[in-house]
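Just one protein chain is left out here, and the rest sit where they should.
The block that comes next holds chain A.
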Amino acid sequence: MMKKNNNKLLGVVATVVMAIVSLIALFPIISIVLSSFIPSASLMRNGISFSFPWDELTLSNYTYIFTQSAEYWTWYGNSLWISALMIVLSLFFSSMVGYALAMYDFKGSNIFFVAVVFILMVPFEILMLPLFQLMIDMTLIDTYLGVILPGVVAPVAVFFFRQYALGLPKELMDAARIDGSTEYGIFFKIMLPLMGPSLAAMAILQGLGSWNNFLWPLLVLRSNDMFTLPLGLATLLTPYGNNYDVLIAGSVMTIIPIVILFFFFQRYFISGLTVGGVKG
């Protein structure tokens, strides 16, 4: 009897602790959303404060961003395009490779797989400058393609797809072969649809990674109207910012769509973001 009560009490304490921790985790997000509804001058003057100026609530930041700031929407469009292209290309190539590694016994497949895992460990910082030089040589500086191409090689995704494809029934392939389907038909018409959940998880990993990516676009993109959202917002982040209305409301509008997506596709977000723990 005592034990049961004890457990119950501990459960309550633990619930309270978790509630506090969760609030701390959400505090920055909640506070920036709230702060996007006060004049940015007020935010600059006081910072994010526990004494929130409820009497200063206004929609002016949002009216400004929707009516006056064409620049912001250019960045938004760039980010959407780049992320979409990134998802499509990297999923297409990586799923083919993961599938081939899992389903076919070919010469060197094991060595190739080890190489993929090894490449996972090469830090981007050593590739950064030569890649930058390569982009200059290929005249891909300040283009979408320059941002996307190096990221299309996604060893993490290859690894993930391989693991997933290993669990698919090989008998389906034999059955399809008897029906006269080609190997490519088997992949695109039968196996790829079966890999749906893994595609969703990787779409989220690649999409979020590219949506939030900063260092590489910072090197490749030069002109303001090619910038992605993180780059554009970073240019507004100056100590003497006179564009803080766009910065604050604009940041909120980069987070909120993702959070909404997260609530609908939580499962895929979680499996996508915990694969290999590669920083996005």
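The rule we apply is simple: a residue touches a chain if its C-beta (ideal position, glycine included) is under 8 Å from a C-beta of that chain, and two chains touch if they have at least 3 such contacts; residues count from 1.
The criterion applied here is as follows: contacts and distances are computed from a predicted model.
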UniProt protein name of the chain not shown, from "Arabinose transporter permease", "Glycosyl transferase family 2", "Peptidoglycan glycosyltransferase" or "Cytochrome bc1 complex cytochrome b subunit": "Arabinose transporter permease"
Residue in contact with the excluded chain [from A:Asn110, A:Asn224, A:Asn242 or A:Gln266]: A:Gln266
Chain A residues touching the omitted chain (full complex): 7-8, 10-11, 14-15, 17-19, 21-23, 25-26, 28-29, 31-32, 35, 43, 45-51, 93-94, 96-97, 99-101, 103-104, 106, 109, 112, 119, 121-134, 149-150, 152-153, 158, 180-185, 187-188, 208, 211-212, 214-215, 219, 229-230, 233-234, 237, 247, 251, 254-255, 258-259, 262-263, 266, 269-270, 273-274, 276-279
